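To start, the structure under review is shown below, and the notes come after it.
A single protein chain has been omitted from the complex, and every remaining protein chain is retained in its original position.
Each chain gets a letter, A, B and C, in the order it is written, and its residues are counted from 1.
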Amino acid sequence: MTNNSHRLEIRVRYAEVDRLGQVHSSRYPVYLEMGRTEMLRTTGMNYRDLEAAGCFLVVAKLGITFHEPARYDDLLVLETTVTRATSARIDHKYKVWRGETLLAEAETTLASVSREGQVQRMAESLLKVLGVAFS
Amino acid sequence: MTNNSHRLEIRVRYAEVDRLGQVHSSRYPVYLEMGRTEMLRTTGMNYRDLEAAGCFLVVAKLGITFHEPARYDDLLVLETTVTRATSARIDHKYKVWRGETLLAEAETTLASVSREGQVQRMAESLLKVLGVAFS
Amino acid sequence: MTNNSHRLEIRVRYAEVDRLGQVHSSRYPVYLEMGRTEMLRTTGMNYRDLEAAGCFLVVAKLGITFHEPARYDDLLVLETTVTRATSARIDHKYKVWRGETLLAEAETTLASVSREGQVQRMAESLLKVLGVAFS
Partner (left out) sequence: MTNNSHRLEIRVRYAEVDRLGQVHSSRYPVYLEMGRTEMLRTTGMNYRDLEAAGCFLVVAKLGITFHEPARYDDLLVLETTVTRATSARIDHKYKVWRGETLLAEAETTLASVSREGQVQRMAESLLKVLGVAFS
């Protein structure tokens, strides 16, 4: 794991598991978002504050590959990594682990938009944090 | 739209929209699943019966590209297409429309597994239906 | 069923069912909201327009009794009834059926608030519609 990675423990909730006993695919985008949020928090920033300042990051692209099912009450580790950042987009990669087993891999592209959904340059404060993360 | 496509209307629910007023990315895998379920129903089969017979289809891969946000109370049209089927895997493509506007495109790969999660050949009845759809 | 009741068909989605094969309790508040939304639509009004006009209805109280589980792919009928309305609150009752079987009963109290969450008198247009429903 490099400097620009972050690890988050996630306990699988009962309501997140389908009748086959597996975490439903729709739960993963929620997990990925938690990874990004908590990664940002470690830099001293806060996504809630960013939105309050008029800077919104929306998911433009999402890809997930499922290797092994996660199950109820599993304690997962989500590893989140920034792979690329420009003034308008941020790419992340993710790995979801249960112990030594890699359950899923994912990647997202976020776009920076205004409250009205117009593409806009990212907040300076955010760019700075992402820059630091890359050095 | 070709023979092996299916269209489903989906009314966006209040609880599916985030605080930016957009359908959250995590809702799309649920929509895609509805598309597959209803497409199958039109063939006279039923995914519930398939599972009762021990045939499970799990999402092995998922990709979504978001062009424009869907919003609360929008009446969406989800177009679902089978693009490839073997005895162990089915690939689908999807388009999400609001009127003439293409909001999102997606693709999934499903794997056929047993209740215990072992890869298994798909039920004959399902293969037949998919075969017919392709002819 | 009386004048101020409304019936809505809801097909249970795969992602709404837990590993016991039952619709999870957390899905019912979403169903109830759909019932209210569609009931309002039949009066010619639209909850989206109400919110756009600055009138918000938030759940102040919620109660549900579960008699029998709903299951994947069930075609449920949700019966929604307004039981009481003042200028600041609306009470609803709900019954969830699968065929002749009563699966659940619920009731909610909604409060009329501004975008900032302050209690406010309901929109005249809405009061009128509710009044008509009662006459």
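Methods note: a contact is a pair of C-beta atoms (placed from the backbone, for glycine too) under 8 Å apart; a residue touches a chain by one contact, two chains touch by 3 or more.
The structure presented is a predicted model; accordingly, all values stated were derived computationally and were not measured.
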Chain B residues that touch the omitted chain in the full complex: 14-15, 17-21, 24, 26, 72
For chain C, residues in touch with the removed chain: 19-20, 22, 24-30, 33, 51, 56, 58-66, 69, 115, 117
Interface with the undisplayed chain - residues on chain A: 13-15, 29-30, 33-34, 37, 46-48, 72-73
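One rule holds for everything that comes next: only the chains that are shown with their structure count from here on.
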Most distant chain from chain B by Cα centroid: C
Between chain B and chain C, centroid-to-centroid distance (C-alpha), Å: 28
Multi-partner residues of chain B (each touching 2 or more other chains): 29-30, 33
